[in-house]
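Structure, as structure tokens:
The complex is shown incomplete by one protein chain, all other protein chains being positioned as in the whole.
And now, chain A:
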Amino acid sequence: MGAVTDDEVIRKRLLIDGDGAGDDRRINVLLKSFTKWCNSPATPEEGFTQHQRMHGTLAQCEFSMLKTLMVYDMNIREMENYEKIYSNIEENITSAHEKISECKKEIQRAKRIRKNRQEYDALAKVIQQHPDRHETLKQLEALDKELQQLSDIKENVDAKLELRKKQFHVLLSTIQELQQTLDKLPCHFPLDDDKLETDGNNQESPMENGE
């Protein structure tokens, strides 16, 4: 495991700072100058300048370290942000899927409704071709009344006809009786108009009584 981590470390270091320029070199230079400063028997001013220079390098290293830390923080925050956006999009996708299936169901329903409506229209067209029921009933009533009137008239006419028939029958039978009576009577007297009248009168009265 030690070898693996070494490899990892070497790879990472090469990746970050492979060419030897930058922070790595600065740290090495600082270390070398520190050892040189510790061991050098130089004048106090030179030692002081060297000391200041080392502080400067140290400050540079710290500065660069701070920068890297901030970048690291920023990366973490960006990651969180992206995670949030990702989950948001996932939710949107699922809700869109649901909406799509809802809409599909709606379409099916709408198609069924449209089909029913068209069937209704088609039937209505056929029904419209037939005449209205009220109209037909009214016509029937009018025809019934006419029929009734006509049958009344027929009855009246029939009754009149019967009456006339009876009257004529009576008249004819009376005439026949008169004829018979006239034929039966012996003709004693000469045919005289006066006699005939009185006989006619005598014959009339019993007839009137008879009626």
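Just so we're on the same page, a residue touches a chain if its C-beta (ideal position, glycine included) is under 8 Å from a C-beta of that chain, and two chains touch if they have at least 3 such contacts; residues count from 1.
Keep this in mind: contacts and distances are computed from a predicted model.
*Asks:* Which listed name, "Dynein axonemal assembly factor 10", "THO complex 6", "Collectrin, amino acid transport regulator" or "Aspartate--tRNA ligase, cytoplasmic", is the one UniProt assigns to the chain that has been left out?
*Replies:* Missing chain, UniProt protein name: "THO complex 6".
*Asks:* With respect to the chain omitted from the figure, which of A:53, A:114, A:138 or A:164 is a touching residue?
*Replies:* A:114
*Asks:* Need a quick check: the contact residues on chain A for the chain that isn't drawn.
*Replies:* 108, 111-112, 114-115, 118-119, 121-123, 125-126
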